[in-house]
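The complex appears here without one of its protein chains, the remainder shown in place.
The chains carry the letters A and B, assigned in the order they are written, with residues numbered from 1 in each.
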Amino acid sequence: MTNPGGAVASEETVSEEEDLVEEDLLVEEISIDGMCGVY
Amino acid sequence: MPSDHPRLIDQLKGGLDAPICLTWELTYGCNLACVHCLSSSGRRDPNELSTAEAKAVIDELRDLQVFYVNIGGGEPTIRSDFYELIDYSVAQGVGVKFSTNGSTINPARAARLAGSDYVDVQISIDGADEATNDAVRGVGSFAMARRAMDHLATAGFGPFKISVVVTRQNVAQLDAFADLADGYGAQLRLTRLRPSGRGADVWHELHPTNEQQVDLYRWLLDRPDVLTGDSFFHLSALGESLPGLNLCGAGRVVCLIDPVGDVYACPFVLHSEFKAGQVRDPGGFTRVWRQSPLFLSLREPTSAGACASCGSYDACQGGCMAAKFFTGLPLDGPDPECVKGYGEAALAGVAAGSAPSPGIGHSSPVTFRRR
Partner (left out) sequence: MFDSSTAYRLDPKVALRPEPFGALAYHYGSRRLTFLRSKLLADVVADLGDYESVDSALDQRVPAGQHRAYRQALASLATSEFICAV
């Protein structure tokens, strides 16, 4: 189905995915409990 | 761009300029004589760091911006300067998490601890009932630990931690441990028994069986709120990875400072092979962390070695260095408790008596009669 806005929508979707991937990469929580000898 | 951002795991494997946290055994003295003690504690060492020397270490941790220090021992609270040191640490911005058998946590001390936002407490038990616990930790130890927990609860300390070393004898009590922790609003931590310290003497009889390991793994998957200190990442080869970093941080993001100022890769490898240096030497702890040949070599990429042909290496990373070392296995091969059985097979090839010995350490010469 043709959608005049289709091209724009798909660009936004792609860039959102990239942003999500980048966001995952920019901030990541580390398990504070994630090492031996931790109390 | 994704390619500019290496995975977190790889960053940590390469080591950091300062530890994220570290374990500091303040004393080898202890009023108990647990059969599996990783540090073979009992007698104080005459050469333990003085109060001034300990404060100098804290100053270094402050300058390195280490966020918090895990204080243990032996029983750290038997040092007369214990509270002075933890207060000093907090004042320098280094948080404190300490592990204790609970023997010195009376109502007054519980109230004092409840007043600090930056001190966390962990109480050790190894059984959900007196019989199971005391067989490992000695007569009266369970009651003592429970009293400490009661005092902390009464004082409004908030969530403390209950730490259990999983053994063949207590793995059937996991639900009971969880209930005990829930009753106090405490967090449960399960850790792995290593053949380290006095643990070397009892490992073969006390480490969980293969079936028990699988049960433990499933139980942990169901309870992501139970802490493990990433102790069981070797079990991740069973399927879905357990929560946590799933890597050995020894010499990379954590290490151990022992009571006499020796620095080791982790608390489970108190052996000259894994000694990185000494805080009393020029350059102190900082220089050891950043420049010791041992730590630099631990930060090199490792290969799978004998585990290369096993599809699970990515999940288990070949398991625990300490477990391999003290069972006489090569470090570039399977963990003795490898869930695929490769470790068991490898152990069969280890000549009796050939595994490195942790030595008697500071074990009290008095032997406890075990039930």
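The rule we apply is simple: a contact is a pair of C-beta atoms (placed from the backbone, for glycine too) under 8 Å apart; a residue touches a chain by one contact, two chains touch by 3 or more.
Small disclaimer: the values here were computed from a predicted structure and weren't measured.
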item: Where the missing chain touches chain B, by residue; value: 5-6, 8, 11, 16-18, 20, 65, 67-68, 93, 95, 117-118, 120
item: Sites on chain A contacted by the missing partner chain, in the whole complex; value: 15-16, 19-20, 22-23, 25-32
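Here is the rule we go by: only the chains that are shown with their structure count from here on.
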item: List of chain B residues in touch with chain A within their complex; value: 2, 5, 8, 20-23, 70-72, 97-99, 120, 122, 161, 163, 189, 191, 227-231, 243-246, 248-250, 253-254, 256, 266-268
item: Residue numbers on chain A that touch chain B, as the complex places them; value: 21-22, 25-26, 28, 30-31, 33-39
